[in-house]
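Complex shown without one protein chain; remaining protein chains in place.
As written, the chains take the letters A, B and C, and residue 1 is the first residue of each chain.
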Amino acid sequence: MAGLGAIGLLHARHLARQLCGARLACVVDQDRALAEAIGSELGSPFSAFFETALEDARVTAVVIATPSPLHAEMVGQAVRAGKHVFCEKPLSLDVASGERAAALADAAGVILQVGFQRRFDADFVEARRLIGADELGAVLLLRISHRNRIPPHDGPLERRFGSPFVDMTIHDFDTALWLAGPVAEVSAFASADSTLAVVRFESGALGVIDNTRRAGYGFECAAELVGSRLTLRIGDGARASRVERLTAAGALTRLAADYIERHRAAYLEELRHFVACVHSGTAPAVGGAEANAALALALTAERCAA
Amino acid sequence: MAGLGAIGLLHARHLARQLCGARLACVVDQDRALAEAIGSELGSPFSAFFETALEDARVTAVVIATPSPLHAEMVGQAVRAGKHVFCEKPLSLDVASGERAAALADAAGVILQVGFQRRFDADFVEARRLIGADELGAVLLLRISHRNRIPPHDGPLERRFGSPFVDMTIHDFDTALWLAGPVAEVSAFASADSTLAVVRFESGALGVIDNTRRAGYGFECAAELVGSRLTLRIGDGARASRVERLTAAGALTRLAADYIERHRAAYLEELRHFVACVHSGTAPAVGGAEANAALALALTAERCAA
Amino acid sequence: MAGLGAIGLLHARHLARQLCGARLACVVDQDRALAEAIGSELGSPFSAFFETALEDARVTAVVIATPSPLHAEMVGQAVRAGKHVFCEKPLSLDVASGERAAALADAAGVILQVGFQRRFDADFVEARRLIGADELGAVLLLRISHRNRIPPHDGPLERRFGSPFVDMTIHDFDTALWLAGPVAEVSAFASADSTLAVVRFESGALGVIDNTRRAGYGFECAAELVGSRLTLRIGDGARASRVERLTAAGALTRLAADYIERHRAAYLEELRHFVACVHSGTAPAVGGAEANAALALALTAERCAA
Partner (left out) sequence: MAGLGAIGLLHARHLARQLCGARLACVVDQDRALAEAIGSELGSPFSAFFETALEDARVTAVVIATPSPLHAEMVGQAVRAGKHVFCEKPLSLDVASGERAAALADAAGVILQVGFQRRFDADFVEARRLIGADELGAVLLLRISHRNRIPPHDGPLERRFGSPFVDMTIHDFDTALWLAGPVAEVSAFASADSTLAVVRFESGALGVIDNTRRAGYGFECAAELVGSRLTLRIGDGARASRVERLTAAGALTRLAADYIERHRAAYLEELRHFVACVHSGTAPAVGGAEANAALALALTAERCAA
């Protein structure tokens, strides 16, 4: 487990406590004290150096959750060391690096899975199933609303994670490709707080993705697909609970504070899928090709909105 | 229009402004100043005396919304004066008076309608239609939750409106009879704040009605019918609006503050129905028989819970 | 009442039966048989000629609900005859005609109201009130989803009502201006079934409007405003009822079939407002200026999407 930020910690804990088919061999973070603390919490060895884990023959696979600019290079290192790789999105910040990483994994015959957890979210999986069963007919319109309560990484270094299109909307581009097929055109618009991406699918359908980085209320992940036969809505806004509190002020329901709260089960499932693919040798559902396709759209949107 | 409390005012304004087939001939309240103020607001004559209206040959019908203990007697007066009568619930506080009033109206050939407005609420009407179309199959269970945010009439004189069973649960007994048929048995339980009534229908189905007089959050009027083929739910709690306000505290929706806010349209529709019945001579959907049936159940519950 | 299509019939019935402060003096439709039938139903005189109503001195105001291309000219006729005018949207199909009609009404000192009924919808009014009370803080993002189940006017003559932007999205442009202020830029995209309009407000906020003309499921009219302090959502999709039907297939709720079902109360309120303005001489909330502002955005969008 390389990288112990919020997502890295989540993955590490899932590996240690909830995925019985995997053993957490080592937690790595350049912050040695953090690595030691987490290693202690999870009962696993630790290191400040990724190379240490790569040199360990007992390590079969690595999970990379370091800052985005480091991903492509670390994937290359891991693949050359013969390790299977689960890499958090984005696989890379430029398409060439992403394609190189995917090719290296292919050539080395190792599994490369990228962390688009929404593909493992029960509601989105149900939507994909209904589409695959042709229940919608032709998709006419796709709408995705994706918002963070507060920016996940802030401050002067934020831009090293890529533009909002690459850091955030990339999830929505992947979802759009997954649910509605190849994209022919992308247009994009940005303000200080929000972005809008408009896509025209090869099918002729239209799609719109709205993102807000500081929505203030909770984590929003809603989608709609208007089809010729049926319309699908993944709704409930950011609701996190069935519990309503009723007072004279109104009926109040808790909202998911962030993407971890909303997608906790999906984060577990994507790792469960990775572990199963490593054991069985099957190609994962979301790999380099998917990551690069989504990145290409994100970079096109970034250029358009500039 | 006799009686200018909250409900009386509502009826008066509906008559004056929204029911074009009726003309508000007189507003009456023992509080002469109030009668004058409302008469002025609505552009209608006023009086402190019910008899004045009864003696006026141009008055075709009366709407009675005075305190409950006065209803039966005033209905008798109006009927003897040859007026059609819309009487707020309850028609009476004892069955004998209610049956007498109904018989008098019958004999005089005038319309007698009683104010069970829920029978004109769009959602309950839709439920009744589905039941009548046999979509539910056999009704197995009925549940009604009916709550006021604060008691509608409070203080030392509250009990003159009858027990909570007669003043409040009577609506639910009428709904139960209307939706699920004749009742064979009633059991009831009361606490300082709430009542529970359990009914066994002649069909064998069970029913439960919970009322709270000071729920604190809003006006609740929810119902469920579990049927052998389909279950109906009239839900949404006390929600008054499609507007949600989302903040880090949660998603907040306004609630109906009282029965007027929740049933405003139904209050208008029941008067519209009354006016139409007066014009056409048709018997109203809710009259003395329905009122007395509901009262009988309410009084049985009251004795049981004592 | 000129024009007895779906909307015209609705207005005529509201005027005749629900607006006690107005008398339906004449129903007009070029289809004489239809005019006669409706006149008979509503107990009003009828004619096949607009001029007949204009020449009648007892006629104070006219409601125009004829096909869109006729609006501007008929408004001019009515205004020159000294009648107050309620004109269904759009006021005109080109800005010059719309400005001319507004100027004529101004000069003649008559009321001109345009039928943007959403401005009288309880939920949108509540939203506007919260915005006006500064509860949202700065608006960051506006999203509107507006869909018809089936196209309201179909067939070879459909395009005479104007492009989808002028016929349908014009409501959303008016809502956008009303809720989030002046618009600096418009971009638009169209497919065979849907349109997307992206606006950039003078405030810097972004807005996106998605329309589908044949959504197939019901009439959709949802909106969201993400604000710096609070997010507003007008949701519930196209739900028309509190009644849920539960079976092993799922929980089913009825949807509004069309804009009349969804906005019936708003259609009544906007006419009630018009009648009140005619009586009091106050300028209506939605007049020529609003209509022309929305049309300008619609035409810009139309050109952009071509």
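Observations on the structure shown:
Heads up, the rule we're going with is that a contact is a pair of C-beta atoms (placed from the backbone, for glycine too) under 8 Å apart; a residue touches a chain by one contact, two chains touch by 3 or more.
Owing to the predicted nature of the structure, the values given are computational and were not obtained by experimental measurement.
Considering the whole complex, the hidden chain is in touch with A, B, C. For the chain missing from the display, the contacting residue among B:L70, B:V198 or B:A276 is B:V198, taking the whole complex into account. One of A:L230, A:I260, A:A285 or A:C304 touches the chain omitted from the figure, and that residue is A:L230. Note on the undisplayed chain: of the listed residues B:H11, B:R233, B:R254 or B:R272, the one touching it is B:R233.
Listed here are the chain B residues that touch the chain not shown: 140-141, 143, 145, 147, 187, 189-196, 198, 200, 204-206, 208, 210, 212, 214-217, 224, 226-231, 233, 235, 237.
Contacts to the hidden chain, counted on chain C, fall at residues 149, 216-218, 237-239, 244-255, 257. The missing chain lies against chain A, touching residues 17-20, 122-123, 126-127, 130, 135, 229-236, 241-247, 251, 254.
Simple rule for what comes next: only the chains that are shown with their structure count from here on.
When chain centres are taken as C-alpha averages, the shortest distance to the whole-protein C-alpha average belongs to C. Mostly identical positions are employed by chain A and chain C in their mutual contact, as over half of the interface residue numbers are shared between these two copies. Chain centres were defined as the mean of their Cα atoms; on that basis the chain farthest from chain B turns out to be A. One simple way to say how far apart two chains are is to compare their mean CA positions; for chain A and chain B this gives 55 Å.
Centre-to-centre spacing of chain B and chain C amounts to 36 Å, using the average Cα coordinate of each chain.
Look at where the CA atoms of chain A average out and do the same for chain C: the two points lie 42 Å apart.
For chain B, residues that reach two or more other chains under the stated contact definition are 244-247, 251, 254.
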